[in-house]
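Right, one structure below, let's go through it.
One protein chain omitted, others in place.
Let's turn to subunit A:
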Amino acid sequence: MIDTNLLQLICFYGFAAVTVGAALAVISLKNSVHAVLSLVLAFFSTACIWLLAEAEFLAIALIVVYVGAVMVLFLFVVMMLDIKMEQVREGFIRYLPVGIIVALVMLAEMLALIGVRAMHAHVMGANPATVAGLSNTAWLGEALYSQYLLPFEVAALILTVGVVVAVALTLRHRGDKKHESASEQVRVNPRDRIRVVKMAPSRPDEPTSSEEPLQ
């Protein structure tokens, strides 16, 4: 019989290793479509880690929103771009040593985090959702709209700003642009467009003498 804690730990390390590996692949793969797919994998395994931490809603949201919508969009964009990969990767080898050092420092800290968590396991306490006797989603919703209401609203402001900036940077007012006015189109009267002219009926003229006879 395997201890559940041990099983969880093994799963955690497994998912974490996949996440890190996929993240490395994102920045090192030559083909950008493959890189995006690796990013999808990284998100997916992160979602698995969240599932382990009993944060079901976040895990599902990550998959539905990021993997399902954002990454697919990303993939479309990447497929449409014609990127010269050699140019993009020129700096990669040059900055690799620095990058490796930074990565190693981060790794050391991650290990420190795991070590400390093992030592001070009590710090994190029990899962608040379980304590409150609620499902994870219900608890998350309650925390978001009561305790974290203000940050939630500020996040909404940030999204608003994102829209304003996007419009400000991309919208171009051009003087020579032709507009269609839908309301004018709807209001238009048939009489403004077509004039029915009454004409006296007439017979087609006789062939004139100027017309050359057929040879």
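Convention: a contact is a pair of C-beta atoms (placed from the backbone, for glycine too) under 8 Å apart; a residue touches a chain by one contact, two chains touch by 3 or more; residues count from 1.
By definition in this document, contacts and distances are computed from a predicted model.
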With one chain of the assembly withheld, which option in "MaoC like domain-containing protein", "Carbon-monoxide dehydrogenase medium subunit", "NADH-quinone oxidoreductase subunit N" or "GH25 family protein" matches that chain's UniProt protein name?
"NADH-quinone oxidoreductase subunit N"
Residue among A:Thr4, A:Ser146, A:Ser181 or A:Ser202 touching the omitted chain
A:Ser146
Looking at A:Gly14, A:Gly68, A:Gly141 or A:Gly162, which residue reaches the missing chain?
A:Gly162
Footprint of the hidden chain on subunit A, which residues?
106, 109, 112-113, 116-117, 120, 123-125, 146-151, 154-155, 157-158, 160-162, 164-165, 167-169
